[in-house]
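One protein chain is absent from this view; the other protein chains keep their places.
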Amino acid sequence: MTEWLPWLILLPLLWATAAFLLGPGRGARLAIGTTAVQLALAFALAFELGSGSGAPVHRVGGWGAPLGIDLVADGLSALILILTQLVALPLFVYARIYFAAAAPAWFWPLAGFLVAGMNALVLSADLFNLYVTLEIVGLAAVGLVAMGGTAGQLAAALRYLLATLVGSGMYLLGVALVYGSYGTVSIATLTPLVSAGAPLAVWFAGGLLLIGLMVKTALFPFHGWLPPAHGGAPAPVSALVSALVVKASFYLILRLWLGPFAAMAEVAAALPAVLGAAAILWGSWRAVRAQRLKALVAWSTVAQVGYLFLIFPLLGADQLALHAGGMQVLAHGLAKAAMFASVGVLIQATGRDAVAGVAGVAACLPLTLFAFGLAGVTLMGLPPSGGFLAKWLLIEAALLRGRWDMVIVVFAGGLLAATYVFRVLQQAFLATPGGEALRVDRRRLATLEWTAFALAVASILVGLRGMEILRLLGVGA
Amino acid sequence: MSVNEVLPLAVIASSLVPGLLIFALPEHRVGLRTTLNLFGAVVKLLLVAVLLLGIAGGEEYAFRYAVLPGIDLAFHADAFALLFVTLSAVLWLLTTVYAIGYLEGSPFRSRFFGFFSLCVTATMGIAMAANLFTFFVFYELLTLATFPLVVHRGTPQALRGGRIYLAYTLVGGTLLLTGIVWLNALVGPADFAHGGVLAGVDGLPAWQLQAIFALLIAGLGVKAAIVPLHGWLPQAMVAPAPVSALLHAVAVVKAGAFGVLRVVYGTYGVEFAAALQLLAPLAVAAAITIVWGSLRALFQDDLKRRLAYSTVSQVSYIVLGAALAGPMGTVGGLVHLVHQGLMKITLFFCAGNYAETLGIHKVSEMDGAGRRMPLTTIAFTIGALGMMGAPLTAGAISKAWLGDGATAAGMDWVMAVLWISSLLNAAYFLPILWRAWFRPMPATWPEEGIPASGCRETAWLLLLPPLATAVITLGTGVLSEWPGSPLDWARLIAQREYP
Partner (left out) sequence: MSTGLIFACVGVVLFAMGMAGVLLLEHLLRRILAFNLMGSGAFLVMVGFAQRMDVPDPVPQAMVLTGIVVAVAATALALALARRLHALTGKYTLPPAADD
């Protein structure tokens, strides 16, 4: 099995390069086919981990740390791997049809590098390699966001680029300080060293790492770059970056928090939670006020990222908060991809990106609306969805520690989410005057509708497979 | 999996699967859709019959599936669950027949029947839920599946009704979830059990249990339309008549009332709840709701709104029955769960018939309706008399048991409430009957539509369901002592609750 690990990185690199060589707009089938293989590999990895054979390690080129690079997989990384391929596969099918009319030149190579970066990130075991993979993901995402080529999209991409570069710059400085202090960047080696004693430089490094990654995760108040970038890109791109890219940096925060910086993290645990609560309330409120559909969904991402940060003060021996975080990453990734995908259909069918514009689509695009609604159920945290299990675990963890303030924030966020989701849904049910049906090309839209629907159903089904997911999360943790 | 595990699932699947299939059907496949609908409803009835026989013979039907560590999606078809399941299954069949006639030729029927079946599925899940987690899952599913039905017509009023409905039910769901998770954090996961589960746990702080009870009842009270949480129900009357009939007279409000009973009997236990001083406030809330709902009903000219306020009032009889904390009150509350459903659905069917055939939406337009539509009006009369508690109707049985329960509990003021309510019921129903039977017919009706197929009165599909429920209402009243009657079944449940 460990021989397979590098293939999760190599395969997307290979098809991305091939798509680049094939020329603008080419490579869709290759991407879809190979991503299916990657998905199978990710599941195979999860099954192997689940069977209790321990965390596989692959030494690239046979060198081994510290000079070489180690690839390591545990339950958390397997979960993110599955999420990445599971989101990417339907979205690629979607994108192939979506871009069929006017193919932006380099979607496929950029998407391939994005996936390769994601996979490499979760398999990396040292801080510097993580930096490189973070940059691969970030630069590919910026390229995707800029792909539309309008002034607004370019400005959004530049804003995003500068924010992500500041974030990774801080991360890099932090890595430099850590290496200077301990002479290693391997997470596994660092963990006992840091807990044995941390000089001032390491505290400083920890702060830099945390804040840099928060910027990249678009946690309030560093979220300013996200809504224009995610809300302005073409639908498949928005879906991809909103579902996956912010999770990459969050994954890394979690890794560091639970690993090397565990001892120091206790001091700062309140900070991410306070910012997360602010993100939930502010992001949801802006989503409620948004006039454009994609802006609404993008602001919802700002809010949903906030839930991920609520878990930090609640992390503890009972694992409830960690489980909540893992479940939320998975559920939100699938639901947000489904939501952007269905919004893409709505925009194509109505011809405008406006909440007011969806009036009457319940009559002609029921499946898309259903997908939007199911994704919304997950975001609201209503049963029987993955979002519900995440919320349940989070509230239980908060109650066991007497954190009523968090319970209130979670519920307020859920109700605000219901407000913005149902704003769209009820507008869609509005009978259009004259009852004229929107003119839509059914055949072309069918694929888009069904892929969006499949993603939404997946986000619901996560709620019924809670036991497996939590068992997987427990491997190697 | 054994048969006893599969059966509860099959009861749920018998409406879920047809519902999902119907979503996928194109609009014009009327025949196939009707077949699927009726097939599902009949299969469900047969399954329920099997369950009823088994439970009377002491069989256990349960199924569980672990969702989170220690948290199960669990179903248990006990006698109490079956009371609600049977009611919903029977009324689903009749309402489906009615809805097929009612919606003939209107758009979006696949969507309508799809969500309709989902609502019934949710109701089944609520009825058979073996713990609060499962109950909550289906409780919220019911909220979600009802919303598209409330806004079905797509008019601005419908959207407004839908918005208000959601605002109430989602906030209610939030309160309920808070209570459930808090309880779970306090005592761990626990299934409903006869006599409650909390009494046996030592060292629980009373104030927390009281606060949790308040949260749970507030959350359930929204759907059960306990004053002041009832505001959504009259607004939701913009929905088509079959929705008002099944969902807002039976499924949704009953889900709330049923949940209150589950919490009181299954989680806290009547004696423990009484010891915590929880039942007296509940009785007061129910009494206020009973009187207030009836008072508001008096002043409604819109027929469906008058019926809606009547529902607000009548559903709290069920809650009141539980709050009386004695076997006779329990029987009264349980049997009213069934009786109120039968009577109210009859009334809503009839209101739908008046609106569809003659365009009558208001009480003031009812003059002479009895001569134009005698059979419908006979059914309406039976339902209305039942609501007043007239002798020989189902309503009389409920009120008699509730009254005995109040006397046994030494709560004489409850008797007064019951009397006031009966008088108010008469005050808002008798004028309707008088207008329908004894006032002359107007020269023209507001909007007379000749039914495509049917007798002179209206379409057969619209006429038969209210007649059937009216006959059942009479039957449950007259034959209440027969084995297998709702009263008989309610006494069986009460026996198990008070051994």
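Observations on the structure shown:
Read from first to last, the chains carry the letters A and B; within each, the first residue is number 1.
The rule is simple: a contact is a pair of C-beta atoms (placed from the backbone, for glycine too) under 8 Å apart; a residue touches a chain by one contact, two chains touch by 3 or more.
Just so you know, these numbers come straight off a predicted model, no measurement behind them.
In the full assembly, the chain not pictured is in contact with A, by the touch criterion defined above. Note on the undisplayed chain: of the listed residues A:Ala146, A:Ala349 or A:Val424, the one touching it is A:Ala146. From the options A:Ile97, A:Leu165, A:Ala188 or A:Met467, the residue with contact to the chain not on display is A:Leu165. In the complete complex, the residue from A:Leu14, A:Leu173 or A:Val274 that touches the missing chain is A:Leu173. For chain A, the residues touching the chain absent from view are 66-67, 128, 131-132, 135, 139, 142-143, 146, 149-152, 154-159, 161-162, 165-166, 169-170, 172-173, 175-177, 179-181, 183, 185, 201, 224, 227-228, 231, 286, 289-292, 295-296, 298-299.
FYI, only the chains that are shown with their structure count from here on.
The geometric centre of chain A is 42 Å away from that of chain B, both derived from CA atoms.
Contacts from chain B toward chain A in the complex involve residues 23, 65-69, 71, 73, 107-108, 111, 136-137, 140-141, 143-144, 147-148, 151-156, 158-159, 162-163, 166, 170-171, 173-174, 177-178, 181-182, 184-185. Those residues of chain A lying in contact with chain B across their complex are 323, 360, 362-363, 366, 370, 373, 377, 380, 382-384, 388-389, 392-393, 395-396, 399-400, 407, 411, 414-415, 418, 422, 425-426, 429-431, 463-464, 466-467, 470.
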